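Shown below is the structure under consideration.
Just one protein chain is left out here, and the rest sit where they should.
As written, the chain order gives the labels A and B, with residue 1 at the start of each chain.
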Amino acid sequence: MSELALFLAHAIALEEEAAERYAELADAMEVHNNKDVADLFRKLSHYSSLHLADVKKTAEGIELPKLKPWEYEWAATGGPESTAAEDTHYLMTPYHCIHLALKNERQGHDYYANAGKASPDAEVRKLALQFAEEEAEHVATLEKWAANVKEPAADWAEDMDPPAEVE
Amino acid sequence: MAAYSVSVALTGSGGAGAMTAGQILLDAASKAGFFGLMTRSMGPQIRGGEAAALVRISTKPISSLDDHYDVLVAFDWGNINRFAAELPLAASSLVLTDPEQGEVPEAISVFGARVGELPMKAISGTIPGGRANMVGLGAVAGLIGLPIDAVIAVLTAQLGRKGPEVLAASTAALKAGADAAAALPAVAKLPPHTHDGGIRWNISGNEAAGLGALKGGIKFVAAYPITPGTEVLEWLAPALEKTGGALIQAEDELASINMIIGGSFAGLPSLTATSGPGLALMTESLGLAVASETPLVVVDVMRGGPSTGIPTKSEQSDLNIACFGLHGDAPHLVIAPNSIADCLFSTQYAVYLAEALQCPAIVLSDQAMGQSRNIIAKPPEYPYVAKRVVAEANVENYKRYALTNTGVSPMAVPGTPGCNYVADGLEHNERGIPSSQASDHQSQLDKRAGKLDAFDYEDHWADVEGEGEVAIITWGSVTGPVREALERAHAAGVKAKMISLRVIMPVQPAKMAEALKGVKKVLVVEQTHSQQFYKFLRGHYDLPADLQVVSRPGPLPIRPAEIVSRLAAWK
Partner (left out) sequence: MTVQPNLTAQDFKSDIKPIWCPGCGDYAVLAAVTKALAETGRKREDIAFISGIGCSSRIPAYTNVYGFHGVHGRALAIAAGVKLARPDLTVVAAGGDGDGFSIGGNHFMHACRRNVDMTYIIMDNEVYGMTKGQASPTTASDWCNSKLTPHGTGISPVEPVRLALAAGANFIARGFAGNPNEVARLIVEGINHPGFSFIQVLSPCVTYRPEQREWKQAVHASDATPAQLIAEAMHQLAADDGFTTGVLFAGNRQPFMPERKITATFADFERKFES
C-alpha cells in the first residue's frame, strides 16, 4: 500500500469527517432554532463535500487502504477538521461559527502543509501542498467572512428561559 | 353435601406426614376411577409445622370443596386452632383421634361431630418401620369404601424405589388401619364406581398454567420466585429446557418483566409468573408493553393481600390492580381461569391472545387453584397457539404502528432486514417516532384500545351455564362452589344461570347483555373484602336493579351451601 494511497485515505477521511460533522451541527442548530448558524454549517458541510469529491476524483483507480477510524494519524480525535463539541452552543452566533470553521480549516491546512513537507513520497508532497493551497483559499474566504461578521454582544449566551424538562 | 362425593381431612404436625397421606389418598382415588380435589392448609414453619390435607373424592369431576368434611383424621392436635375454621364438620361427621394425643380440642369439638378412637401411634408401633399416618390412611380408606388395592398400588409406585422393607412396612400399616376401620362408627361411603377407562390427570392449577403456556407456544421465561406462583416457573424450567425454550432466573420482578419484554421484542413468545406484590412491581413495565405493543403474559397467582398479606392463602383481591393498575390509559388483556383444568385453557388462550393482539395479558389465577390438586379427565387439545402478525422484509416505508382496520399492525422481528424500528414507551406516531401531538396520541390510544375491542373472543369470554331469571355472576375459583350450588338448586327445582367471566378485560358489554336477557335478579359472588368484582361489574356493565352480593375476603373458601341458602332466602 503506497504512501500516496495512505495519504489519500487520510484526506478522504478528513473531508468526510468534516462534512459529516458540519452536517450534524447544521441539524443540531436547526433543531435548536438557530437558523443563521444552521445555514452556515450547511454551507461549510457543502464545501467539505465538494473538496471530498475532488479528493475522491484524484483517488480514482487507486486502491485505498481500509483504515479503521482509530488507525488514522489523528487516532483518538475526529480529525483535524472535526469540530470539538465544546466549541458549539445552541445560541452561538455566525461569528462563533466562522471562527470555529477558521480554526478547523487552519488545522486542515496545517495537516496538509505538514504532509507536503514531511512525506517521503514526492507525489504525496505535491498533492499535499496542492490541498494545503486549497485550504489556504478556504481560510482566506473565511477570514473575509470573519471580517464582515458582527462580533456578538457580551450576553450572547444568555437565555431568559430556563432549561426545560422534557421526559 | 353432595351424595356423590366424600370429603376427608387429614391433619398433623411436626412431620406427621399429613400431606403425604392426603396425596396418596388422592392418587388412590384416581387409580380406583374416582375424580378428586385436594387443597391444603399449613402453618408458617418451613418444616414440622401443622398441616391439613383436605381431600374430596367424587364419582364425577369436581372443582369445589364441599360444605364440610365427612371424616377428620387427626394424627395429632398440634396448633389445630390455626385452621380449625377451615375444617367445618357436621353432626354426622366422624373425628378419628388417637387417644395418645389427648382430648379433642374445643375448636373441633364445637362442631358437634361424632368421635372415634384409633390408636394410630400404638398400632404403627407394632409394625417395624410402620408410620402412624399410614395407619390413619388405611382406616380412612376402609371407612369411606375406597378399595385398599388402589392405595397399595399408589404406595408401590411411590415407595417402591425406597426398597421392599419400606414398602412392606407401609403396606402393613395401611392394612392394619383398614382392619381397624371395621370397628369404627360408619361414615358416608363412596358410591360403587368403576373406572370409565378414560385417562385421568392429577394436576395442580400452577402446573396446568405452566402446561398451557408451553402448549400456547411460550419459548422464553424470566422467573423470580414468589409464593404461591413459584411452581408455575418451577414446572416450566425443565419443560422449556427440554423442548427448545429457555427459563432464566432474574434478580427481581422488575428484571423479569423487562427481560420478557426483551425476549418478546426479539420474537419469542415470553411469560413470567408472580403474585400480587410482584405484579405491583411490574406495573410500570406492563405499561411499557402496552405502549410499545409488545406481547407477553404474566400469570398472577393471587394470594391474600394487601402488601405481604397472607402468602399461603387465596383471595381474589388483585382484580383492581390487574385491570386498573397501569398508569395512563393502558388497555390490556386480563384473563381469569375459573378452575384448575381451566388454568390450562385460559393460560394457553392468553398466550394466543397476547401474541395476536400484541399486548400484555395478565392471567388471574389464585392460590386455591394454583396449589390445589385436581383429578380431571385428560383435557382435549386446544387450537390456540401463538401466532404473531409479523412484518415482511424490506417493507417500503415500514410503519410499526400503522393504523390498520383491526388495530393490529405487523411487528418487525429483529433479524428481518429493512424494517428495523425503535420500540418506545413514549407516545409515538405510526412510524414509531416519539410524538407529543394530540392527533398521534388520540389515534394511537384508539389503536391500542380498538384492537382489543375489535377482536372476537368467541364464547370464551365467559362460561354461561343454565337458564333462569336469576343469574349468579362470578369469576375465578369461586366458580367451583357456584357451579355446585346451582347444581343443587336445579335439583331442587330452582332455575338459575351462572355467568363466570373469563375475559375480564376488555369488557364485553354486548355479550353480557345477551347473557342477561330475561334475567331479573343477579347475585354477585366473589372473594374480596371491598367488593372489587361487584364494583367492576357496576362500572362496566348494565345490571338489573335487583342485585345482591356475596363478598368475603380469604382465607376461608366460599362453600356451595352458602350460595344455596342465599338463593333460597332471596324471594
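Some notes on this structure:
Going forward, contacts are C-beta pairs under 8 Å (C-beta built on N, C-alpha and C of every residue); 3 or more make two chains touch, one makes a residue touch a chain.
On a predicted model such as this, the values are computed, not experimentally measured, just so you know.
Summary of contacts with the chain left out: across B:Glu117, B:Asp179, B:Glu284 or B:Glu465, the touching residue is B:Glu284. Summary of contacts with the chain left out: across B:Asn258, B:Thr404 or B:Gln531, the touching residue is B:Asn258. When you scan B:Leu268, B:Val301 or B:Leu319 for touch with the missing chain, the hit is B:Leu268. In the full complex, subunit B touches the omitted chain through residues 27, 30-31, 199-203, 207, 211, 214-215, 219-220, 222, 239, 241-248, 250-252, 254-268, 270, 284-285, 287-288, 292, 375, 378, 412, 414-426, 433-434. Contacts to the hidden chain, counted on subunit A, fall at residues 20-21, 24-25, 27-32, 68-70, 72, 74-78, 84-90, 92, 162-167.
The rule is simple: only the chains that are shown with their structure count from here on.
Between subunit A and subunit B the centroid-to-centroid distance comes to 68 Å (mean Cα coordinates, whole Å).
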